[in-house]
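The structure follows.
What you see is the complex with one protein chain gone and the rest in place.
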Amino acid sequence: MSYYFTVLSPTDVPLFNIAFGTSKSGGDGIARFRFPDTAQYMNQFIIHSSLDVVEEAQWMNGNMYLKHIDTYPPASAYISAFLTPSGARFLLLHQPPQLPTNASSATTGSSSLLGSSFSGSAGSSSRASASSVAANPTSPQTEEAVRQFMTEVYENYVKTVMSPFYRQGMEIKSSVFRSKVTAAGRKWL
Amino acid sequence: MVVYSFYIFDRHAECIYKRRWLPRPSSVVASKSSRPTSEASAPATAPPAILGQSARTTDDDAKLIFGTVFSLRNMARKLGGEDDNFVTYRTSQYRLHYYETPTNIKFVMLTDIKSPSMRVALQQIYINLYVEYVVKNPLSPAEHPGGVGVNNELFEESLEQFVTRVLS
């Protein structure tokens, strides 16, 4: 699984971006998107296009974690969202690796498969695969893992914006925050 | 018990606060004073300890008192070691009570001779009145040349209350 995580200000200004891969089941933590040439801007595009859904979903329940809210099938990209009470939005794009068969997902080291960047809509196959976090973006286990990740990032986000030298709406350049997000990703995703 | 007067001296040897209360009833004064005739010329507010020297101002009193306690304290330290200090002395007319903080602020109170030790009372004035209403007042300066910042209403009123209610 490859991830792209963004923090957006209440006025949709990107404050923080990070791309990383899974560290579960032998993953090496490096992001390998299906379309590496275009991933850089496509990921941002996909995330931003989900904002409308976020704005709808935020009124549906009182939770900060909105779960999986949007899917972009051409890149089999799944978006999960988390809202802070102050209106900042955490958006996580996750893209399952393209697996040849369902059975192999649990046993085979995923890193070897992730290297290739061939195309094709594998969304349906991976959605049906085993419930491991790395493979199934809509399973309850994945939702739970993402929730844990979001909560941990939120805690660190609060600490970061509490720094007296951080001003509201400023890009988060803190290396500490970046490493904390990386650590949270390694821990939960 | 009667309190005659009260002084605070800061670490620069300056008198930053002085306060006098009414003297003893004149009959008592008259019976004890060896020179009753001088009483008429004394200012009405002067304690009996300094009766008869009407020309002296309260400033002079403060200086005299500082000189006295300063010398006494140095003497006490020379004889009794660095941590020693004198607590009180009495004359036939009054009793002087003394308390000094580690920051060299000196609290002096003059009372009648029958009063018990006022050391604790002076310490209470320091802790509960001076620190609370003078030191912690953000608008008062950190140092009080000429008594600036000490003579605020809260401090004066609380002192008045303390002396009239608690001590008498």
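Every chain is named by a letter (A and B) in the order it is written, and numbering of its residues begins at 1.
One rule holds for everything that comes next: a residue touches a chain if its C-beta (ideal position, glycine included) is under 8 Å from a C-beta of that chain, and two chains touch if they have at least 3 such contacts.
In this section, contacts and distances are computed from a predicted model.
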Query raised in the report: UniProt protein name for the omitted subunit, picking from "Protein DOM34 homolog", "Cell cycle checkpoint protein RAD1", "Trafficking protein particle complex subunit BET3" or "Exosome complex component RRP45"?
Result: "Trafficking protein particle complex subunit BET3"
Report summary line: The listed residue (B:Thr57, B:Asn104 or B:Gln161) that touches the chain absent from the view is B:Asn104
**Report entry** Sole residue of B:Met1, B:Met75, B:Ile113 or B:Val131 that reaches the chain not shown, by the stated touch rule
**Finding:** B:Val131
Query - For chain A, residues in touch with the removed chain - result: 159-160, 162-166, 173-174, 176
Report task. By the contact definition given up top, give the residues of chain B that touch the hidden chain. Result -> 11-14, 63, 66-67, 70, 82-83, 101-105, 126-127, 130-131, 135-136, 142-143
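One rule holds for everything that comes next: only the chains that are shown with their structure count from here on.
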Query raised in the report: Whole-Å distance, chain A centre to chain B centre, using C-alpha means?
Result: 74
